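For subunit A:
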Amino acid sequence: MSPLTLIFILPLLAAMLILLIPGNYRFLIRCVALAGTFLSMLVAINMFCHFNKAAVVDGFRFVEQHRLAPGIGISYHVGVDGINLGLILMGAIVVFAATAVSWSIKTREKEFYMLLLLMGGGVLAAFASLDLFFFYFFHELALVPTFIMIGIWGRGEQKNYATFQITLYLSLGALLVLLGLIAVYLQVPEPQRTFDIVGLTQYFRAHPMLAGTQRWIFPMLLFGFGVLVSLWPFHTWAPLGYGAAPSGTAMIHAGVLKKFGLYGLIRIALPLMPDAAQRWVYVLSLLCLGNILYCGLVAMRQRDLNMLIGNSSVAHMGFAFLGIASLSLIGITGTVLVMVAHGFLAALTFALSGYLRDEIQTTEIPQMGGLLRRLPFIGTVMIMAMLAGCGLPGFASFPGEALVLFGNWDRSALITGLAVWGALVIAGVYMLRAIRHIWHGEKERPPLQDAATLWRRVPYGLLLAGLILFGCWPRLLTDNIKTSVAAVVQAVGPDLTESAAQTRTPLQ
Partner candidate 1 sequence: MQEVFFYIFAVLTLLCGALVIFNPFTRSPVTSAMFLVLTIVSMAGLFVLLHAFFLAAVQVLVYAGAVIVLFLFVIMLLDLKEEEQRKIKGSMAALGIFAVGVIASVMIATIRQSRLGFGAKASLTEGSTVALGQSLFGNFALPFEIISLVLLVAMIGAVLLSKKDLK
Partner candidate 2 sequence: MSNPLPWLVLLLPLLSAVVITLFLQKEPRWSAIVSVGAIVVSCLLVVDLFAEYHAAGSPLDLSVEWLRVGRLNIEFGIHLDALSMLMLLVVTGVGSAIHIYSTGYMKHDPHFSRFFACLSLFTFSMLGVVVSNNFFQMFIFWELVGVCSYLLVGFWYHKPSAADAAKKAFLSNRVGDFGFLTGIILVWATVGTLNFVGIKEQLVKNPDVFDTVWTAAGLLIFCGAVGKSAQFPLHVWLPDAMEGPTPVSALIHAATMVAAGVYMLCRVFFFFNPVALHVIGWIGGITALMAALIAVQQDDIKRILAYSTLSQLGYMVMAVGLGAPPAAMFHLTTHACFKALLFLGAGSVIHAVSDEQNIWKMGRLKEKMPITYWTFLAATLALCGLWPLSGSFSKDAILDAAYQHSMTLFAVGVFVAFLTTFYMFRLFFVVFLGKAKSDLTSHAHESPPVMTGPLIVLAIASVAAGFFGIAQYVTPQFFAQAEIAPVFAPLAPFKESPWPAFLGLAAFFVGLAAAWGLYGKAESDPLPASFAEVCVVLRRKFYFDEIYAELIALTQDALAQCADAVDYFGIKLFVRLIHGFTELTGRGLRLLQTGNLQTYALLVAAGIALVLYFMMQH
Partner candidate 3 sequence: MNPVGLQDYLVVSVLLFSLGLLGVIVRRNVLVIYMALELMLNAANLALVAFSRYNDNLDGQVVVFFIITVAASEVAVGLALIVALYRRRQTTHVEDLTTLKL
């Protein structure tokens, strides 16, 4: 059995196990959940380490395939290449961390952990699966858990509105995507019709899709995925929803699930519909500015910590989109790196803000201040996370964003310049203001419970370690990413940046 299967089966199994445990055995339930996610994390790390040794089956490793419904070409097919390798590793770690920080949940643990594990397993499976049907199927598994979790364990007076808004937005986006995927699938003539991504890619490489068809399918995918990734102006659900969600949910959702749309664009939309992609990138890069600048500015105005983090994560998505819009090897590699980095980052920040909320019962920034003396550990980690959020070198988001910017220059210098402003200055402004008003300052407060024990520190430490590891040594990922992305880019067509290389500098 492929490790991939193991990675997402383990949490689901744990969920089923919990279903059998009576609800009042709280400790047992937690332990089962932790064990399941921890094991899956170990498997993921192990897979990551042995990635390069594994056998390659048409571009993918650790492949496993079973035909489920030959009639309509659905098969269970998982595999991993450079693009989703990092995502799965990150996902597994985040899921474990999310389970670990959920010890603060004190009511209806049974349901909570079941839903959390269902969500986590589903999203891991979505990233692992190479079959469009299951790719979509597993992603949708998260919808209901999100709804119920925010509904029951969420906070804030806007809870109900947020719950429905996030659910409706996500399902709208998902259904658009569904239409697009089915349409893509139907472009293949009857005999070799399949939902298998590999098969589709090979087929369309051989017989490119009609430009006319691309023209109406691509927008569906672009905006469908866009809504899922909170592309401007479809972003309002994200800060609201994450603000209301319990930290575990927010971590998995903002950290892992959100990357689904970008992953889909890179994996499916670009290589299968190059012409349309070329046609749409300009629109896309403008919308990216919407994310980067506009949402950054909005973040400056937020008085609620969660809203601030939410908006900043929306802004970061802008860089991911910008990399895609560059349609260049460097840019898209950067996008994948940003996805992984932001996964760790978002999870970390939401975990910490959740902790903070538990400690001081508020997320209103003005009511904070001078907390660093009371919560040295949490404070330090949060400050590091926030500095990482404004693109500080040494954290994984920096190389990612840098790659994106380098990759996009030849497509549009102006947009790149503005993005740099967003990355360095705007991000700096709201993050530093937040640090100043939350942690610094002289406000006196009663002593608080800092994450003192090593055990409580593990999840934060893990996420931070991920950030720093890939920040200091990005080649761990990029060397694998670029080989896989190269295929995508080459399918999409001329890579401005690379071609510039030939023309400008013959002696390079």
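In this text, contacts are C-beta pairs under 8 Å (C-beta built on N, C-alpha and C of every residue); 3 or more make two chains touch, one makes a residue touch a chain; residues count from 1.
How these were chosen: all candidates are chains of the complex that A comes from, given by their letters.
Keep in mind it's a predicted model, so treat the numbers as computed, not measured.
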item	value
Touch assignment for subunit A within the complex, options 1, 2 or 3	2
Residue ranges of subunit A in contact with candidate 2 within the complex	165, 233, 236, 294-295, 297-298, 300-301, 328-330, 333-334, 370, 372-373, 387, 390, 392-394, 398-399, 402-403, 405-407, 409-410, 413, 416-417, 420-421, 424-426, 428-429, 432-433, 435-436, 439-442, 474-475, 478, 482, 495, 497-498, 500-501, 504-505, 507-508
